[in-house]
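The structure that follows is given in the form of structure tokens.
A single protein chain has been removed from this complex, and every other one stays in its place.
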Amino acid sequence: MNIVVLVKLVPDLVEELNIDPSGAALDMSWLRLIINEFDDHAIEQAILLKERGGGQVTIVAPEYEGVDEVLFTAAAKGADRLIKLSGDASAGSAQVFVAANNHALARACAAVIKELQPDLVLTGVQANNDLDGPLGPTLAECLGMPYVGYISGVTVSDGKVTARKEYPGGLIAEMEVKLPAVLGIQAAEQPPRYVAVSKVRMVMKTAAIEERAADALDPSGGPAVGRMFQPEAAVHAEMITGSPDEVADKLVSIFKEAGVL
Amino acid sequence: MSQDIFVVIEHLRGQVADISYVMLAAAGELSKGIGGNVIAVLLGNKAEGLAGNFAAVQVLYLDHPALADFTSDAYQKALAGLISEKQPRAVLFGNTSIGADVASGLSIKLGLPLVSSCRSFGADGKFVSQICGGKIMAEGDLPSPTALVTMVPGGYKPEAGQSAQPPALTRLEVAGLDALRVSLAKYIEPEAGDVDIAKEPLLIAVGRGIQQQDNIQLAEDLAQAMGGVVCGSRPVIDQGWLATSRLVGKSGKHVKPKVYLAMGISGAPEHAEAITDSNTIIAINTDPKAPIFDIAKFGTEIDLFDLIDPLIAKVRAAKGG
Partner (left out) sequence: MPERVDFWGIPYTWGSPAIYVYTLMFLAAAILLVRFYLRARLWWQVGRPEVRWDKLHVRIGRLIKYAILQTKILSQRYPGIMHVCIAWAFFMFFLGTALATIDTHFYKILVGYPFLLQKLVMDTFTVVFFVGAGLAVYRRFIQKPRRLTLSAGFTFSLVMIILIVLGGLLTESLRLAVEKPAWAWWSPVGWLVAKIWIATSASDATLTAWHLGVWIAHLLIVVATLVTLPVGTLLHVLTGPLNQFFSKLDRPTGRLARLPENGKGEPIYASTLRDLTWKQLLDGDACTECGRCQDACPAFAAGTPLNPKQLILGVRDALRADGRALLVKDLQAPLLVGEKIKDEVLWSCTTCGACVCECPVLIEHVDAIVDMRRYLVIEGRMDAELQGALENFGRYGNSFGQSERMRARWTQPIQPPIKDARREPVEYLWFVGDYASYSPTLTDVTRMTAEVFQKIGLDFGILYDAERNAGNDVRRIGEEGLYEMLVEKNTTALSKCKYQKIVTTDPHSYNTLKNEYPQTSEVSETSEVSALPVLHYTELLDQLIRSGQLKFSKKLGLKVTYHDPCYLGRYNGVYDAPRRIIQATGCELVEMPRHGERAFCCGAGGGRIWMAEGEIQASPESSPRRERPSESRIREAVALDGVNTFVVACPKDMTMYRDAVKTTGNESRLQVKDLIELVHAAL
């Protein structure tokens, strides 16, 4: 089973997010980039499938600042091949990719992934910086493969895959998908495993990251942003202050007024 | 090429999802800005009955056995044909397990621009989307020629998308739905929980801030003292600390209790959208910048671990005394 996982790095929401001087984009200078948590789940799901049924797992990621460590960590978990997409060197790849929209990323990655001839492509169902739809279904269409998203369980049988698709309220739909296909992972069947730092460091000595040059990015299909801003809440909660006892008292009176006490 | 605004209706097992009505309301507002008719697009098999209360000028009903239940391949193929034929000004999808599966594919296939996570439209038809967990808003002109838009709830009330008058229904035949690559094997019901949190009037909700599984007991104690039910946001359910039947959020249940007490919940959009219909939201979170405070009626920055014991004591006193 030839599995490819496409990984994006996204802004870490722990840091404060600022708008850049143009007023229409995020200020990149203060951004810390971390792996999209859903892509992390996709890696875990891929490794689980490999552990169960054998095969090869290839991780593909565009070149962001800090992507090497993400790739090596995946290798330490059991990924076999690591491929990094490098962009136009003069512009500074890292800058290029972090500002690219998913249409551009999908087209650039599709070229590389096609070559790998995967049976299954896994990627996170969404990312926190998606503005032109998630990467998964966009990529799928570029590859000419079917797509099912919001997946929390994958079983492989010959030629096809049974994917558990999540609907609201805890309802699951079991979808049968003909391979090759792209799945958008909501949650892996177990939480992403821990990899000790020393294991990652050991892997850094033995694993190699293959670099592929990406063609010029084509972002057409994404929207033009006129302005970005931090939302001002139209309303804000009435804040209750005081000691825990005082706050508890106020809450009890709110409960009574609301008719639940 | 028309000015019409299409709304792709989402339905699951005979129920129309709230997001469909939200989109119909959004489409109504958008049409005020840029003109055009609101046209509901309903895909299904023998599903005409669902269209009774759509606030739309017309319903285009695509009927085919392969469309009886949602599958991404069939819906995408059917919509591709419809959109390239009708060429509307905009097509609204839900940013959901249904809409998000097909919108992007259509964007590439038909070469049409896509905007996602849209919350509302401005008076001039500008889209306003939210990204980065709701911390950043992006605004822009509605792209041309046909804008595909996936929408999140919160900007409009579902009631605004409902109408007493059933709209005119036009039945269309669908071709080309053979050689489908995705098929539905079966549905799996959620584990029958002891309670249906969607029907409870008082919910005590816990999020990441509860920190450890053992602390859930504190919430249980409070729920017991008050006669309420404990529920949780995604991180808590993912850890297995609460049953999936207690999940409140985009993939869980939408709730509308009288009182929703959110403890240690940040208020990320996927959770927020599921609780906005609550009567009174009370948020307890030590982070004053937590987005939950933007949708809550009351809030406090007190540490929930400092608050909970006095609160339980006072609740018991209020009930007993």
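As written, the chain order gives the labels A and B, with residue 1 at the start of each chain.
What we mean here is this: contacts are C-beta pairs under 8 Å (C-beta built on N, C-alpha and C of every residue); 3 or more make two chains touch, one makes a residue touch a chain.
Values in this document were obtained by computation on a predicted structure and should not be read as measured data.
Here the missing chain is touched by one residue of A:R32, A:K114 or A:K256, and it is A:R32. The residue touching the chain not shown here, chosen from A:P191, A:G226, A:G242 or A:G259, is A:P191. Considering A:R52, A:R201, A:H236 or A:K256, the position touching the chain not shown turns out to be A:R201 (whole complex). Of the residues in chain A, those that touch the hidden partner chain are 14-15, 32, 34, 191, 193-201.
Residues touching the missing chain, restricted to chain B, are 211-214, 239, 286, 303, 305, 309 (touch as defined at the top).
Note that in this section only the chains that are shown with their structure count from here on.
Looking at the complex, you find that chain A touches chain B at residues 11, 13, 17, 19, 26, 102-103, 106, 125-126, 128-134, 136-138, 140-142, 146-150, 162, 164-178, 181, 184, 186-187, 191, 220-231, 233-241, 244-245, 247-249, 251-252, 254-256, 258-261.
Chain contact summary for the complex, chain B toward chain A: residues 12, 17, 69-73, 96-97, 100-105, 107-109, 111-117, 126-127, 129-141, 143, 147-148, 150, 181-191, 198, 201-202, 226-228, 238-239, 244-245, 247, 250-254, 258-259, 279-283, 292-302, 306-307, 310-311, 313-315, 318-319.
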